[in-house]
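Below is the structure I would like to discuss, written out as structure tokens.
Left out: one protein chain. Kept in place: all the others.
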Amino acid sequence: MLKYVLKRFLLVFVVVLGVTVVTFSAMHFAPGDPAEMIAVARYGEDLTQGEIEWVRATEGLDAPVYIQYLRWLEHVLHLDLGKSQITYEDVLEEILTRFPATLVLAISSLILSLLIALPTGIISAIRKNTIVDNACMTGALLGVSMPNFWLGLLLIWLFSLSLGLLPSFGYGGIKHLILPTITLGTSMAAITTRLTRSSMLDVLNQDYIVMAKAKGLDARTILLKHALKNAMLPVITFVGLQLGFLLGGAVIVETIFAWPGIGKLLVDSIYARDFALVQGCVLFIAVIFALSNLAVDIIYAYLDPRIRYEKK
Amino acid sequence: MNENWMALKELGENRMSAVGAVIIVFLVFVAFFAPYLAPHDPLKQNLGKRLLAPNGEYPFGTDELGRCIFSRVLYGTRISLEIGVVVVVITALVGTILGGVSGYCGGIVDEIIMRAVDIVLAFPSIILALVIAGLLGPGLFNVILALAVTHWPAYTRLVRGMTLSVKEKEFVEAARALRASSFYILRRHILPNCINPVIVLATLGIAHTIIFAAALSFLGLGIQPPTPEWGSMLKAGIPYLRSAPFLTFFPGIMIMITVLAFNFLGDGLRDTLDPRAKEMLMMRK
Partner (left out) sequence: MSLLRIEGLRVYFNARGRIVKANNGVDLDIRENEILGLIGETGCGKSILGRAIMGLLSENVEVGGRIIYKGENLLDLSEDRMRQIRGREIAMMLQNPSTSLNPVLTVGEQIAEVYRCHNDATREEAKRKASNMLELVGVDSKRMCEYPHQFSGGMKQRVMIAIGLALNPRILIADEPTTGLDSSMKNQVLDLMSELIRSRDMSMLLITHDLGVARRMCDRIAVMYAGELVEIAPAEKILSEPKHPYTQGLLDSLPRMGLKPIPGASPSLSSPPRGCKYNPRCRYKGDECSEKHPDMIRLGDSYVRCILYKNDKSKA
């Protein structure tokens, strides 16, 4: 297993390096003159050429691209993501300030989605093709097809505007967390339910389940001990992936509910064309995503004996 | 070909996918004939008739600039379907070819392509699409580009996996022994086997793309007003959520119905054609 983990780690490192190159290139090969765009964002439309050139010089945009990249990379390795080109705030600090909000939302959504999806998926699989199964699967399909931004708006309309029960935006206490969590959590639950069901069905068709029955084991033992462990393996991987997405900032949900997380920060900085901030956000998100995927891989390797113990 | 007819028949018997197919046909019809079906010009503003609730003249009401929502929704069908199909066709083609080449050639070509896949997949796809669309600016072409860049890896991984497993089989070795060129082997033996799961992935991909495109527009980074795209219509309706919820209701439900239809069809296709596409949902190695 150690070999497996090391290999994955190395891969993550290579990929993150690639990510930095891509991020950097994207920013610098975008149409338009970066210096001009920053100058406009800072000072408004009415510019002199001198102001643009000043920006170019001070931001180091006059050097060749690869030098800019190397400079930037060096900073990154010192955990310096630079300063926002517009507000002059430290990028890393901005990001870290916002991260807890995203984390809170991510965890609560994940918990909600698992609470819904796991029991539903398992029961649907056991009662395959019955009314319960069909109803749940139709519900899940609806959930998958419904755009979560629309769901968010519907929920706001219902609970905030019409019933006045919950706040429609902002970050404060549990009350503020409820609607965003439901929005995110139910969309995730829909996909996870379908996956749980299909994974469970696959497992229930396996020979070792028939064998368990042949031993005379009762249904509960077969389900909980023999089937569940196997069925959960792909689900764990998937949920881990989802966590990565969530940590990357549930961009849309954060935007609708004005939830001050990384996703909203990214969107705002794209609007403002604040390159340093965009770069920093994207890099941060990609790294978090990669690390959480790695963590999931390791957990999976630990849980699946076929990977944990090599064949003798 | 006979087995394809049987598959189609079986598909027809699957109620959900039949419903999905019917809805899609209906949507395509709407998209084509929007100019004839729409009662009003979708771009025509009428500031005297802003925010009217649904009535006889304006079946879905009017928006904040007095435009007919029904007409805009109809025209929006065109845009969404167009984006969905174009993105999926491009990514399926490019992704499949890359996957086939990667799997068949192996070695450094495979490594490079797979690293590219890993890098693209290292970002949550919405973030990637956001950044690309955001940097390149708004507009149809940029949206298509941004979405295409995020979606090709799924096909590549799928096809590569299948290529690897088919590569070892005897009939490929036989073909090689007969000195068939790699390209020929790829075309005649490997790729035809991949078609089914790719079709499933593509159908579900259209559903996915339509939501994504709407999301991008919703964030203001995709299709811009006054073009009637469902996502941007949703965005425009937010300030009027309390007073005129119909601005957000109708585009939202259209997105949902469209996506639902493709998901129905895709699910049905998957059950009929190939269970392998399921694994691709995982997107693991």
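Lettered A and B in written order, each chain numbered from 1.
Just so we're on the same page, a residue touches a chain if its C-beta (ideal position, glycine included) is under 8 Å from a C-beta of that chain, and two chains touch if they have at least 3 such contacts.
All values reported here derive from a predicted model rather than from experimental measurement.
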item: Touch partners, limited to displayed chains, of the chain removed from view; value: A
item: Residue among A:52, A:177 or A:212 that touches the chain left out of view; value: A:212
item: Chain not shown: contacting residue from A:7, A:75, A:127 or A:225; value: A:225
item: Positions on subunit A where the hidden chain makes contact; value: 206-208, 210-218, 221, 225-226, 229-230, 233, 303-306, 309-312
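One rule holds in what follows: only the chains that are shown with their structure count from here on.
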item: Interchain centroid distance [CA atoms averaged], subunit A/subunit B, Å; value: 21
item: Footprint of subunit A on subunit B - complex, ascending; value: 115, 118-119, 122-124, 126-127, 130-132, 134-137, 207, 211, 214-215, 218-221, 231, 234, 237-238, 241-242, 245, 248, 252, 255-256, 259-260, 263-264, 267, 278, 281-284
item: Sites on subunit A touched by subunit B in the complex; value: 11, 14-16, 18-19, 22-23, 26-27, 30-31, 141-142, 144-147, 149-150, 153-154, 156-157, 161, 195, 198, 234, 237-238, 241, 244-245, 248-249, 251-252, 255, 266-267, 270-271, 278, 282, 285-286, 289-290
